[in-house]
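Shown here: the complex without one of its protein chains, the others still in place.
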Amino acid sequence: MADRVEDLAHAFERFPGIGPRQAKRFVYHLLTVSQSDRAKLSKLIEQLGADVRQCPECLRYWSGTNTLCNFCNDSSRDDSLLMVVEKDQDLAAVERANAYRGRYFILGGVLTLSGKGQIRERELIERVDRRIKNGLKEIVLALSATSEGEHTADRVREILEPLREHVTLSTLGRGLATGSELEYADAETLSGALINRKEA
Amino acid sequence: MADRVEDLAHAFERFPGIGPRQAKRFVYHLLTVSQSDRAKLSKLIEQLGADVRQCPECLRYWSGTNTLCNFCNDSSRDDSLLMVVEKDQDLAAVERANAYRGRYFILGGVLTLSGKGQIRERELIERVDRRIKNGLKEIVLALSATSEGEHTADRVREILEPLREHVTLSTLGRGLATGSELEYADAETLSGALINRKEA
Amino acid sequence: MADRVEDLAHAFERFPGIGPRQAKRFVYHLLTVSQSDRAKLSKLIEQLGADVRQCPECLRYWSGTNTLCNFCNDSSRDDSLLMVVEKDQDLAAVERANAYRGRYFILGGVLTLSGKGQIRERELIERVDRRIKNGLKEIVLALSATSEGEHTADRVREILEPLREHVTLSTLGRGLATGSELEYADAETLSGALINRKEA
Partner (left out) sequence: MADRVEDLAHAFERFPGIGPRQAKRFVYHLLTVSQSDRAKLSKLIEQLGADVRQCPECLRYWSGTNTLCNFCNDSSRDDSLLMVVEKDQDLAAVERANAYRGRYFILGGVLTLSGKGQIRERELIERVDRRIKNGLKEIVLALSATSEGEHTADRVREILEPLREHVTLSTLGRGLATGSELEYADAETLSGALINRKEA
């Protein structure tokens, strides 16, 4: 007889950041809730894909009835700017900052230094090509300041090289992050912060 | 239209130790797996209760066909001992130690100092009553050495008071935990370790 | 008879970040080294002030024979820039970044939101006054991106207000710090990083 506790624990172990012990805790938690609650969760998971879809333009996940997601559909946004991010959560962070009104494209991953990972190269080139004809002037490579992020930005720069006569490529500025102490900032962060100083 | 991403994220936020950000990460993770994988997880959750049941004797969760779970059904185990634990994971830890051959009872929770929490008082008394007639001699209160664990042990001691002429109540010994440094052991741990010293 | 172990432990407790237990560890450590080693340490501490002095210009601590420290004495440095930092360690971090060739001034502290702390206001104004006559054009407020750092920068801006027709005041740019993930960057950091984007 299948050991359902073990099977479900193994399924939860596939969740990001979840090991065997926490996976077991999830199962025991679910054992203590009502069958009705388990059924609700089950249904939400099963139907996650139902009307959550990928926007055909920026390739982020959203739920709605229009063909394009709200960011791609919004005519008030700036077509001269395209921001390339790794994943949906990064787009969410940028939107929360309320400081960008251009368009988006989700790479769907990062490239590790050891050669793993995948990004949507073909789709990116197709959109950039098309958008250049529609007024695109600058592409912001908004990757994390990690070695994977930089490696990925290098690759994107490489594949967009042929188009550099038509668009500017830019990366996010380095500087002091909120809450950080100057004493511990490394050389790259500090020189970025110095170059990027602004009138007080 | 319901925002399924938000709804599922909220459902995951109810999992132990999971906040809004990690809940969102779970949803995005599930968006990246196949519909088939989502369906499998969904089914495992939905059917978790199907043949996982609570043993009517010790009240732990298990899956099997017998009426009683394997620990309660095992005639080779020692009926003179009953160990009271907070939850299934504690029973699992004791079984892994391979140092106890008596019976179990799961309290199903702990009592916090502020008065929250619930434990199965009625069920415990009923089983202790019955087991005393069947040779029960000692009840081990195997709660954590935390303030909640001690508070819960106090309460269990209180409700079993009328039966103390028939059974001994005991608690787990304090002492140096594996890997701990003597220098940092508090007074209670050290005096326990001293009282509990054994021939080397 | 004075308890030297306790007395020395109390003295070490005044060190930044050192509590009673670690202070005691220091004393026990010193008990295990030779009297000769203790004497050497004792002498280094006693003579710390001997030829370590404060540069009369920037007020940092240095050891050398000239009147002015090497940064203030260096004629190749840029007199049009003055960087105001909290403490010596911040100056050291900026010098390590190898991205600044102006002059320095050490505030000697930060101002906390609750009104504690002290900074060298009088000395700062005197030097800024004098340096303006010698070509000073911009003062960089290089404080940490913490609330204390920002509070201190506000105060410095306030006291230099009368001189703003002669010099520009600037602060270090915000942005992604090396190693940080975009997903976790707050709004201020991200909008700073966006404003400060540079050609890739």
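Side notes on the structure shown:
Going in written order, the chains are labelled A, B and C, and every chain counts its residues from 1.
The definition used in the following text is that contacts are C-beta pairs under 8 Å (C-beta built on N, C-alpha and C of every residue); 3 or more make two chains touch, one makes a residue touch a chain.
Everything numeric in this text was worked out from a predicted model, so none of it was measured.
Considering the whole complex, the hidden chain is in touch with B, C. Annotation for subunit C: contacts to the undisplayed chain at residues 1-5, 7-8, 11, 14-17, 22, 24-31, 33, 35, 38-52, 61-65, 87-89.
Where subunit B meets the omitted chain, the residues involved are 85-87, 89-90, 93-94, 96-100, 140-146, 149, 153, 157, 168-200.
Criterion: only the chains that are shown with their structure count from here on.
Subunit B and subunit C have Cα centroids separated by 53 Å.
In subunit A, the residues that touch at least two other chains are 87, 89.
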